[in-house]
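Below are the structure tokens for one structure; questions will follow.
Shown here: the complex without one of its protein chains, the others still in place.
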Amino acid sequence: MDLQYPLELAGTFVFAISGALAVRDREHDLFGAGFTGFITAIGGGSLRDILLGSYPLVWIGDVHVLYAIFGGILAAFFFQRFLLKLRKTMFLFDTLGIGFFTVLGVEKALSLGVSVEIAAIMGMFSAVMGGVLRDTLTNEIPILFRKEIYASACLTGAILYLVLNHFGLERDYNLLISMSVVISIRMIAVKYKLSLPSLD
Amino acid sequence: MDLQYPLELAGTFVFAISGALAVRDREHDLFGAGFTGFITAIGGGSLRDILLGSYPLVWIGDVHVLYAIFGGILAAFFFQRFLLKLRKTMFLFDTLGIGFFTVLGVEKALSLGVSVEIAAIMGMFSAVMGGVLRDTLTNEIPILFRKEIYASACLTGAILYLVLNHFGLERDYNLLISMSVVISIRMIAVKYKLSLPSLD
Partner (left out) sequence: MDLQYPLELAGTFVFAISGALAVRDREHDLFGAGFTGFITAIGGGSLRDILLGSYPLVWIGDVHVLYAIFGGILAAFFFQRFLLKLRKTMFLFDTLGIGFFTVLGVEKALSLGVSVEIAAIMGMFSAVMGGVLRDTLTNEIPILFRKEIYASACLTGAILYLVLNHFGLERDYNLLISMSVVISIRMIAVKYKLSLPSLD
């Protein structure tokens, strides 16, 4: 059974929710919240595909991806109180999302014939750039630049996928292992407030 | 007589003026003002065409569009006092601009064979993303996120155009009606300070 497509839709759905709820504390109207959810959900994959010149973009070519986004935005509107109580659940979904999109981004880049270095970068971009765009639009410091390990977890997972792929590990195992590594690094980093050193 | 092309040039001209004058109160030099006018004028259409993979971009393929932008920037420089007294006139032009670019964006997207959902989004993006880029570059909160109805007026007009188009209304009437709806919503919203509710 192929889990990739339903997982991709689920990841898109969750990213749209997290984007729409991100603007909650500010003076944004419902439309602004929906717009932010939209940008968050499409940002990473769109940037990856524009950089690689791969058309049509996923959400433009596949209306189901669009419905997943609209569904996420509507869920954010109708269940905001419930979802915000579930902050830990939302964090879990977001973390699942970046884990999955990292690996998906690497695979898509490889399928377009780029070098492994580019594939690793594209995996990370797919996962984090939606959030970076969201934060830039809402005048926040991009999540990338905040304390806990975030994008570096994605880059680590992307590189691991490429290494295991190089050594011939079967795709399904590789996908599972690399995703789990992204997710584990991120969760441990947040739980123990781990961060990389900074330039002093 | 075909009004589309002259109207497109006029809309581009007005967007360039509004972008160049937007940075007036800040410590920007003439070049920075011109640059901002340029980004405002090309932003929405460029983003639409990059997302759709439609090349060449309008302002790159048609030097008259470029001249309309330069004309707008020069007008902002030489007639700024006059134009700022005309603030209501400028608001009117900007509103005409978003009305027209919304419908134009929908039509361009449809002509490239995308779904109606994507066409509606592209209509709105064409109209508002130049202003969003302008505000992001100048560290303002994007116009999209401010109080009065703005992008949602464009999305409404885009959807209306698609509905009327679906029911076979002749293009010229449809263009006029849908544009008028965008413009009316925006003007009424500003006059009566109407805004959508926000997530609380």
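As written, the chains take the letters A and B, and residue 1 is the first residue of each chain.
What we mean here is this: a contact is a pair of C-beta atoms (placed from the backbone, for glycine too) under 8 Å apart; a residue touches a chain by one contact, two chains touch by 3 or more.
Computed from a prediction, not measured in an experiment: that's the story for all the values here.
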Residue of B:T12, B:T40, B:T102 or B:T136 in touch with the missing chain, whole complex considered: B:T136
Hidden-chain contact residue, picked from the options A:Q4, A:Q80 or A:T136: A:T136
Missing-partner contacts on chain A, residue numbers: 50-53, 114-115, 117-118, 132, 136, 139, 141-142, 144-147, 149, 151-152, 155, 195-199
Absent-chain interface as seen on chain B, which is shown: 20-21, 23-24, 26-33, 35, 46, 50, 55-57, 60, 63, 66, 76-77, 80, 136-139
